[in-house]
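Just one protein chain is left out here, and the rest sit where they should.
Chain IDs A and B follow the sequence of writing; residue 1 opens each chain.
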Amino acid sequence: MAQVPHEPEEPAVTAASYAEIQQFYGRHMRAMDEGRVEDWTGDFVPDAVFATNARPEPQRGRAEIARNAETAARQLREKGVLRRHCVTTLELRQGGPGPTLLAKTYALITRTVVGERSELEFVCTCEDVLVRHGGRWFIRHRQVFRDDLPES
Amino acid sequence: MAQVPHEPEEPAVTAASYAEIQQFYGRHMRAMDEGRVEDWTGDFVPDAVFATNARPEPQRGRAEIARNAETAARQLREKGVLRRHCVTTLELRQGGPGPTLLAKTYALITRTVVGERSELEFVCTCEDVLVRHGGRWFIRHRQVFRDDLPES
Partner (left out) sequence: MAQVPHEPEEPAVTAASYAEIQQFYGRHMRAMDEGRVEDWTGDFVPDAVFATNARPEPQRGRAEIARNAETAARQLREKGVLRRHCVTTLELRQGGPGPTLLAKTYALITRTVVGERSELEFVCTCEDVLVRHGGRWFIRHRQVFRDDLPES
């Protein structure tokens, strides 16, 4: 094997971490998709930053993130839209120091109105900095990039 | 961390279980998608119940589940349709007592006729009660909810 163009990340992340983070996203995305905004918001640290190319400015702090999420959830409810965040293709790296992980995912977001066909609404990449406190993981920084929107 | 709105599930489910259940779905969904209905049916316990909002009544027992699956598989074959159940966003919780897990997944179901473009046919959530016998997992109860159909 003459040439190894990039280093593997495998040794650095345990199977336990990998399973925990997949669980984390399973719970986190369902919370949003089922309209449990408070549960979803609770997955961010209080001073988390959430940047996305769908907004001109990053959202700073759990309170602001919660306000925007509640607005979005209410709009979906009013329009009768079911949205699913289907998370795929997780890649984890050790951040650090301390129990910090960098998690990259692809999300396929579907949109359905009962009686109509489900649609792929948009595709995004998500890069999270995850930190561990008190036996569970939280989001410290999120960068979402929607493929269909220009860089903000 | 003043506030933890919902409890984490991570400590309760091991990485080993998480990998086993992902394997289970990998095998289970391929069995159906490749038309191996007997293999797919063998993943249910004999008295399993399979409820879905695509049918007015739950299917009770492996024999009834098998009959319906064979009909569905034959119809796809006759129409030349390839269907894939793409499983994402697994969330596992301990059921119990005994070796029982509650597994929630999102499935993106695609439909393809050779020579035509692949389509997202429907999106569903799946909640399974999985039990372990003789070194492997089986489905005891399945609840599928298709986003595009009304609650039955």
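Rule of thumb we're sticking to: a residue touches a chain if its C-beta (ideal position, glycine included) is under 8 Å from a C-beta of that chain, and two chains touch if they have at least 3 such contacts.
It should be emphasised that the depicted structure is a prediction, and the values quoted were computed from it without experimental measurement.
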| query | List the subunit B residues touching the unshown chain? | reply | 14-16, 18-20, 22-27, 29-31, 38-39, 41-42, 45-46, 82, 84-88, 108, 110, 112, 114-120, 133-138
| message | Residue by residue, what part of subunit A touches the chain that was omitted? | response | 1-6, 8-11, 13-15, 18-19, 88-92, 104, 106, 108, 120, 122-123, 125, 147-150
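In this text, only the chains that are shown with their structure count from here on.
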| task | Just give me the whole-number Å value for how far the CA centre of subunit A lies from that of subunit B. | result | 24
